[in-house]
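Only one protein chain is missing from this complex, and each of the others stays in its spot.
First chain written, first letter: the chains are A and B, and each begins at residue 1.
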Amino acid sequence: MSMNQEWTPKIVAFCCNWCSYAGADLAGSGRMNYPANVKIIRIPCSCRLNPMFVLRAFQRGADGVILCGCHPGDCHYSTGNYYARRRMTVLFSLLDYMGIERGRTRVEWVSAAEGAKFAATMNDFVKTITELGENKKLGDLRCKK
Amino acid sequence: MQEMIINRLRELLADGEYAGVIGWAQGETPFDRTPNLFNAEGLDQLRYDSFCGSNLSKYLVQQASKTEKKIIALLKPCDCYSFNQLCTEHRIDRNKVYVIGVGCKGKIDVEKIRKAGIKGITGITEDGDLLKIETMYGEKEISRKDVLLEKCLACKGKEHKCADEVLGESEETCSGDKYAAVRRLEAMTAEERFEFWRGELSKCIRCNACRNVCPACSCIKCVFDNPNSGVQNKAAADDFEESLFHIIRAYHVAGRCTDCGECSRVCPQGIPLHLLNRRIIQDVNELYGDYQAGESIGQRHPLTDFTLEDEEPSVIDTRGGGK
Partner (left out) sequence: MMKQLPLDRLPELFRKISEKKTVIAPIQSAGQVNFGVWTEDSILRLDALKTVKSAKGAFFPQVEDIVRFRMEGKKIDIHPADVLTEEFVIFGVRGCDARSFELLDRVFLSDPVDPFYAARRQHGTVVTLACNEPEETCFCTNFGIDAADPAGDVTCWIAGDVIYFRANTEKGIAFTADLESAENESPVEELKKNITEILKKLPFGALNLTGFDGDHLMERFNDPRWSELARGCLGCGTCTFVCPTCQCYDVRDFDTGSDIQRYRCWDSCMFSDFTLMAHGTNRPTQTERFRQRFMHKLVYFPSNNEGLYSCVGCGRCLEKCPQSIHIINVIKALGVNKDA
């Protein structure tokens, strides 16, 4: 993280086990390109995303956090993503209110068949974060100085 | 009113049906009011006046579970919301509490009197809207409505939402739009908002008073006290930790916060913590329909609920607020 190295964005993508993780898999097996800056963390359902996970990702150096889950209506557990939708709306809105750049957090619904959408989403998100630059507002500076 | 309350309590406590009453005791200074549990003999120490700003509902979580008998609680109109919310969450057994709604005409913030430059306060007497303040440096006067607690300026009305009986008159003290401060922040740029919150939160000493007083924060073990959570800490050792604590705390009570304003009242550093929760309340109202936590017992709050037609999270890009 030292300033003189060239900065590349670090992205954490939380992917639901049933749709988006499989979508990422499909993107891989279909040999579609998306940047290696994206680190995928598999979660059982999009509604498993504890707000603490988002903040901890930022703490440990993420520049952007994206949540991918099944399309509304397709949740493996019927309703998980509906809850996630409300929760993330409120959380991201609160982060915005506290002055964190709006673009750093995103929710996208990606099904297991949408490998291309997964790759396109990640490409677009990395582009947004590259434009926003390094996350300085929500990072933990300890052990980096 | 105090006399009326004490007389009624004497009647109620006489036959031993109740274990005691949760109320405010006279402290050491003329305006110190300390929550305490009273029995019939201790009632002469009970006070109810303009300094009883603290919300007693959270004490019932502990006290009402301790005894077999019912307990009496004195609750102001705003405290009733917290009480209902705690009952909804099964933290208080409604059947074990006899609620006396006490009238409220707004409570006084001694800190605000001090901020107005009045020093060495040794006594405060009320004369209508005028406060006559005896100090070590002579007598001073100040308008009562200028020194009401911040939470009284967002008064939710004079109705007691859970009272078994009501004693005394209430008055609404709301001063206009309670979202005005939130909107002012929203109108700023992201950079200005960040600076504002950085300035406020950097004062935080992590005393946890906001958390411990909050009736919505009723977890038996808080995630910030749990050594296995990875975020336990006793001091904000880094800027990030100040933000983390307050974001997560505000978010954990989202949908359950009744806007009782205790967090801001108790903050020794005067951080306007209620502005975080009020923003969440505003968001929830605008996106998912008007909702008041603690309005009644048994409500399902907006974040444990959904509709098929809810807005996507990207809606916040297009809603008001500074860009």
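Basically, contacts are C-beta pairs under 8 Å (C-beta built on N, C-alpha and C of every residue); 3 or more make two chains touch, one makes a residue touch a chain.
Model, not experiment: these values are computed from the prediction.
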Omitted-chain contact residue, chosen from B:Ser65, B:Thr122, B:Thr189 or B:Ser314: B:Thr122
Among the options B:Met1, B:Ala209, B:Val223 or B:Val315, which residue touches the chain absent from this view? B:Ala209
Even though one chain is not shown, chain B touches it at residues 25, 27-29, 32-37, 54, 59, 111, 114, 119-122, 135-137, 199-200, 202-203, 205-209, 211-213, 225, 227, 232-238, 265-266, 268-271
Footprint of the hidden chain on chain A, which residues? 60, 140, 142-143
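Simple rule for what comes next: only the chains that are shown with their structure count from here on.
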Please work out the Cα centroid separation of chain A and chain B, and write it as a whole number of Å. 36
Any idea which chain B residues touch chain A in the complex? 185-186, 190-198, 223, 230-231, 237-241, 243-244, 247-248, 250-251, 254, 276, 279-280, 283-284, 287-288, 302-308, 310-317, 321, 323
Under the definition above, what is the set of chain A residues touching chain B in their complex? 51-52, 55-56, 58-59, 72-73, 79, 82-83, 85-102, 106-107, 137-142
